[in-house]
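Only one protein chain is missing from this complex, and each of the others stays in its spot.
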Amino acid sequence: MVIVMTPDAAKDDIESVVDVVKRAGGEAFVSRGVSRTIIGLVGDVDHLGTLNLRSMAGVGDVIRVSVPYKLVSREHHRERSVIRVAGVPIGPGTVTLIAGPCSVESPEQTLAAAQMAKRAGASMLRGGAFKPRTSPYAFQGLGEAGLRILSEVRGEVGLPVVTEVVDPASVDLVCAHADMLQVGTRNMQNFALLQAVGSAGKPVLLKRGMNATIEEWLMAAEYIAQRGNLDIVLCERGIRTFETATRNTLDISAVPVAQRLSHLPVIVDPSHSGGHRDLVLPLTRAAIAVGADGVIVDVHPEPARALCDGDQALPDEDIAGLASLMQVMPGILGRELTPAPEPAVR
Amino acid sequence: MVIVMTPDAAKDDIESVVDVVKRAGGEAFVSRGVSRTIIGLVGDVDHLGTLNLRSMAGVGDVIRVSVPYKLVSREHHRERSVIRVAGVPIGPGTVTLIAGPCSVESPEQTLAAAQMAKRAGASMLRGGAFKPRTSPYAFQGLGEAGLRILSEVRGEVGLPVVTEVVDPASVDLVCAHADMLQVGTRNMQNFALLQAVGSAGKPVLLKRGMNATIEEWLMAAEYIAQRGNLDIVLCERGIRTFETATRNTLDISAVPVAQRLSHLPVIVDPSHSGGHRDLVLPLTRAAIAVGADGVIVDVHPEPARALCDGDQALPDEDIAGLASLMQVMPGILGRELTPAPEPAVR
Amino acid sequence: MVIVMTPDAAKDDIESVVDVVKRAGGEAFVSRGVSRTIIGLVGDVDHLGTLNLRSMAGVGDVIRVSVPYKLVSREHHRERSVIRVAGVPIGPGTVTLIAGPCSVESPEQTLAAAQMAKRAGASMLRGGAFKPRTSPYAFQGLGEAGLRILSEVRGEVGLPVVTEVVDPASVDLVCAHADMLQVGTRNMQNFALLQAVGSAGKPVLLKRGMNATIEEWLMAAEYIAQRGNLDIVLCERGIRTFETATRNTLDISAVPVAQRLSHLPVIVDPSHSGGHRDLVLPLTRAAIAVGADGVIVDVHPEPARALCDGDQALPDEDIAGLASLMQVMPGILGRELTPAPEPAVR
Partner (left out) sequence: MVIVMTPDAAKDDIESVVDVVKRAGGEAFVSRGVSRTIIGLVGDVDHLGTLNLRSMAGVGDVIRVSVPYKLVSREHHRERSVIRVAGVPIGPGTVTLIAGPCSVESPEQTLAAAQMAKRAGASMLRGGAFKPRTSPYAFQGLGEAGLRILSEVRGEVGLPVVTEVVDPASVDLVCAHADMLQVGTRNMQNFALLQAVGSAGKPVLLKRGMNATIEEWLMAAEYIAQRGNLDIVLCERGIRTFETATRNTLDISAVPVAQRLSHLPVIVDPSHSGGHRDLVLPLTRAAIAVGADGVIVDVHPEPARALCDGDQALPDEDIAGLASLMQVMPGILGRELTPAPEPAVR
């Protein structure tokens, strides 16, 4: 931590800061500059951070120089992690395709979408039963009935299931049906939910908040990790900017940046970021090329009848194109497409 | 709703859209332009909105022209509402000051802060018992013990209490102690929480999400209203932008804009938006001048020892200045400062 | 300046940094932390800044702790400046109203707008002859003919004129007609233009770029100041954010922040930030309340026929309201409305 004194800070102000730091068990190194003095602090940063040094006389700024997350940081865990979801790996070495409908609408629609997913090369199935919607008048998902449909379809197609949980009270229910819990973009800082999924004993797919910095995203992961669960996959899904030509702005650079800062796998959602079917394949190629550990894609047998986000779902005619790129792209980075689990294994 | 066809849309494409709309019970008015055709839709917009017209051949864009919220809209409720919290009015005609500590730390600190609030002219007390914090290692609030402290201090100083609730599971607990429930910026789209506070029978202070548009903010209010609770006060608290000189960017224009769109009262939080003590008084003056129905301000007897956001809390020496501006400013807009409740009344 | 070493920086890396700094004439103070070492640099920061220390082995980050502007900084010029434009003061102590049409369209329209401005309490006239427009097909202003109209109207109403200059090549021409040169938001980092107006010998109104940080804005002012011209007035006019309900987001906090960092006066443009007539009066009140040294407002005798930004111009029926608030608001902050120049004085 570095304390930057104001240009008019008095000698006493500097001494007071040094004093407070020493009494808190830290060390303080003073560098007197021409116009300002800076004080480097050494010690337990979390403890020093509670001292409110910024409020002391003569203090202009307090700059944290270490990262505020620990368990998810790559500083003390150099090797990038591989997370396994019912045996399916997500991490370096492979590229994992997760696909399925934005929301579960019926057994038929879900099964058809799951078969599309499988043809595209997916090794996991996505599908929403609880849907957080901006409008209370929009379709909110089938809830528990949707979870049961997902369970059944998993049995038929043999792909592990990831689905969103929106309320701490329904974590147990979702765990009973899903192989991986998704925390959505609007809930990235719903700390009660993060703590609940952290204790649930299932892998978690943590979407980046649409207005969250990469650091805040990793802090959200730290909330989950702190409850003992390090089976976390990060998902970049676009951030909110001034640009309105796309639903959100896919922050493609966040993939290598997050992978440098954290050992957790990072995947990309090209459907929700672009918000339009035509962008899904180009953004999927970009995601794999930049080094993402996987992608999660919306598919729907009849997008024109989808109850949620039909604009961005890939229809059947695009599946061959997706399958073909999933075959070609991973090899360019020396990776391979994660295969779907063997039927027998399940 | 307006459908904008692409320049190369075929005659059949136009007819298909008209057809779908008519079969859904709507009417479609076709305007054939030189380069594009547009189709005006009349009928039940919410129903038409589920038709996924955007996915049809030849459709370039679908533009909604009515607002998506109803209960909180000013379109059918011209008069601006006054919300009463244990008898204290918030709405046009008055300016209400809510003040108190960012977080409840001890009975002594809370009482001292409440007395500062009262001296400043507050008619309501704020204070956090459950604190949503970016870091799992930061102080998370005293929880239920904090709520009990707030209750006791309310008894002593006679100000109704607003405090944050972060989890649907603790709504009942918070209701037992508070006069008004606060939904914080990070939870503005925590729909499970919105529904829970909508059913709780207490007035709600709904902070704007730091990345939420005004329309999304009003949709969040609509979630609460839909559960039968229209006692909602909106609170602008700064949005996230590229500017880092302040903690957030206070969107002062949001006050008149939200008041034009909705009948609900709108207040401003100058403490969390600016993030620095020196900005609190200027921003409070600006908020009242722009027409806000109130302000909510952090005060602390010893900011340098605050466990949360000490930088932005007003210390004792600023209370006289706040009190003085609260006396002067409301009159300029023909309003008056909301008086603290009579002790006997409570 | 502070160098933050990476956690795995070697002892040699640290020594190399110290070495480079010393050879460049600076001093380096090393604080060895538990996980990281930080090095405080003392010396000529601008020179040290050219060393590319960030590229050295083991260097994680380089943090500048002093402000990069000098001439416009308040660090060495504590007192806030008063800028005089043909005798009209802008600065602390007064609130100056500048008003007029967005663009000069005809002698009649300009004269009518100038008379509205005067009735509203303005002591300066604004009006655009060169208009930077997003579309090459939009009205681009009358150019030199517009400047001549402004000159004539100034003679009739007795208000000094501020008008925009968009090209270094036309600075002399504009100087021949105007009392103050405006640099518009899109040109805030047009450095050739900044240098040209810096050498022109006229006061400059520098609008903040719609995507510029406050620091970049002050750096743009520094470009002008560096050419020997310190007669600069800063103008906050809204920044670009994700919110689309207003044309731009007025960053009201930028006023006190810029006044704390710089000795230059800061005014506000409530017309271009809000983009709508209904917001002009509320935002003008907010601007004065927050401590702005003036406001610049669009007025037009017939907004429905304006060739540019008619939506935001105040029509005649709003002038009385503006005049009345200009009389009342400055006094609240112990200021007074800057009077229009005496006819005889001109």
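As written, the chains take the letters A, B and C, and residue 1 is the first residue of each chain.
Heads up, the rule we're going with is that contacts are C-beta pairs under 8 Å (C-beta built on N, C-alpha and C of every residue); 3 or more make two chains touch, one makes a residue touch a chain.
Note that the structure is predicted; figures quoted are calculated from it, not measured.
Though it is not drawn, the left-out chain touches A, B, C in the full complex. Residue-wise, the contact with the chain that is not shown comes from C:E222, picked out of C:E222, C:E236, C:D251 or C:D293. Touching the missing chain, out of C:T94, C:S123 or C:N187, is residue C:N187. Seen from subunit C, the chain kept out of the figure touches residues 46, 50, 52, 54-56, 68-69, 132-137, 139, 166-169, 186-187, 189-192, 209-211, 216, 219, 222-223, 226, 240, 303-307, 310-311. Those residues of subunit A that touch the chain absent from the view are 211, 213-215, 239, 241-246, 249-257, 260, 273-274, 278-279, 282-283, 285-291, 328-329, 332-333.
Of the residues in subunit B, those that touch the hidden partner chain are 2, 4, 7, 27, 29-36, 38, 40-43, 61, 63, 65-66, 75, 240-242, 244.
Heads up, the rule we're going with is that only the chains that are shown with their structure count from here on.
Distance from the subunit B centre to the subunit C centre is 31 Å, each centre being the mean of its Cα atoms. Under the contact definition stated at the top, the residues of subunit C that touch 2 or more other chains are 241-242, 244.
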